[in-house]
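Take a look at the following structure, please.
Just one protein chain is left out here, and the rest sit where they should.
Note that the chains take the letters A, B and C in the order they are written out, and that residue 1 is the start of every chain.
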Amino acid sequence: MVYIKGELDLAAAEQFQRAVEPLANDATKLLVIHLDELTYIDSTGIGMLVALLKTRKKQGARFAIENVPPKVQRLFDLTGVSYFFSEANDTTERIGGQS
Amino acid sequence: MVYIKGELDLAAAEQFQRAVEPLANDATKLLVIHLDELTYIDSTGIGMLVALLKTRKKQGARFAIENVPPKVQRLFDLTGVSYFFSEANDTTERIGGQS
Amino acid sequence: MKEHETVVQLSIPADAQFIDIARLTLYGLAAKMGFSYEEIEDMKVAVSEACNNAVLHAYNGRRGMIHLRFEMSADALAIVIKDEGKGFDYKQVAKQAAPLSAKPIEDVKIGGLGLFLMEALMDDVSVTTADGTEVRLTKFRHRGEGEHAHECISPSSVQEQA
Partner (left out) sequence: MKEHETVVQLSIPADAQFIDIARLTLYGLAAKMGFSYEEIEDMKVAVSEACNNAVLHAYNGRRGMIHLRFEMSADALAIVIKDEGKGFDYKQVAKQAAPLSAKPIEDVKIGGLGLFLMEALMDDVSVTTADGTEVRLTKFRHRGEGEHAHECISPSSVQEQA
């Protein structure tokens, strides 16, 4: 489980990649990203989450995004990524991931 | 009793004067200024409080400043107004003001 | 500068570290003008997208600045985000500004969402690429009356209790 706190923007990109990469590459474990405390996201952050999803999918590894604040959800909806994230969450649940 | 919330700066000066003037001129009542929720003050705000104190003193009216946050107290000390304010508070207590 | 317009300007290095400073200033001004929380959040993202682009695409890794100009009028806040970088073919790029479509995730290309989000989140977007890039983002105030930008808020409040 990964909790993202604060702003997931261009300034935070490197730190995020560094923190998440080792977890992303471990296909044996379920990866859940919690967004409760995310105060800001833009296309940079959304791009990073989509990239993460692609990595996980390619490995056939489980991935879910949870506790999305309303203003973040709104941007997910606008940009069309909600579709992919909810699909990933469904799959993860189907194969028995628990948060 | 008057509670000052937010910033007591140049931008707030007019609003402060308008709100406090009628109370300042009523010498029969004790005037207590509560600063718990004051987030910012500078020389403008300090000047307004000193002016208020002078008005009250001239009328022989009771006046006290209470619940001063540490960072505000620091500015009161630096500028030398603490002396006048604590004197006013003492006088007010001596003549039996209750907060 | 138009009549009845109040202007604030901010220049920051074209470096990701400083984009949050642009957001802070935007927040302060938009709150002063009485925009809602949602409107302010929308503007924050749009302005950041324009800044992100200046950081990522304008200067090819060389040092440069981003100049922001906040134009406050009775009926709108316009934010102009300008760099002195290499510019780009806006007409061409604008055609591709769209959300991700529902295709298999493997085929989804990341990126290209910035201009789309600006369009989606602001009331008006215009881009000039004559001398670097200048993005102009406008949000109208949905209040009807033509009152002055200044009159609506004071940062402080005095509460009396008898």
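What we mean here is this: contacts are C-beta pairs under 8 Å (C-beta built on N, C-alpha and C of every residue); 3 or more make two chains touch, one makes a residue touch a chain.
As the structure is a prediction and not an experimental result, all values here were calculated from the model.
Participant: Identify the residues of subunit C touching the omitted chain, counting contacts across the whole complex.
Facilitator: 6-13, 15, 17-18, 20-21, 24-25, 27-29, 32, 150, 155
Participant: Given the full complex, what residues of subunit B touch the hidden partner chain?
Facilitator: Considering the whole complex, subunit B reaches the absent chain at 7, 9-11, 13, 40, 42-44, 46-47, 50-51, 53-54, 57-58, 71, 75, 78-81, 83-84, 87.
One rule holds in what follows: only the chains that are shown with their structure count from here on.
Participant: If you take the mean of the Cα atoms for each chain, which one ends up farthest from subunit C?
Facilitator: Checked the centroid distances; the maximum from subunit C is B.
Participant: Looking at contacts between chains, which pair has the highest count of C-beta pairs?
Facilitator: Top-ranked chain pair by contacting C-beta pairs: A-C.
Participant: Per the centroid of Cα atoms for each chain, what is the distance between subunit A and subunit B, given in Å?
Facilitator: The separation of the two C-alpha centroids amounts to 52 Å.
Participant: Give, as an integer number of Å, the spacing between the C-alpha centres of subunit C and subunit A.
Facilitator: Distance between chain centres, rounded to whole Å: 26 Å.
Participant: At least two other chains touched by the same residue of subunit C: list those residues.
Facilitator: none
Participant: Multi-chain contacts in subunit B: which residues touch at least two other chains?
Facilitator: none
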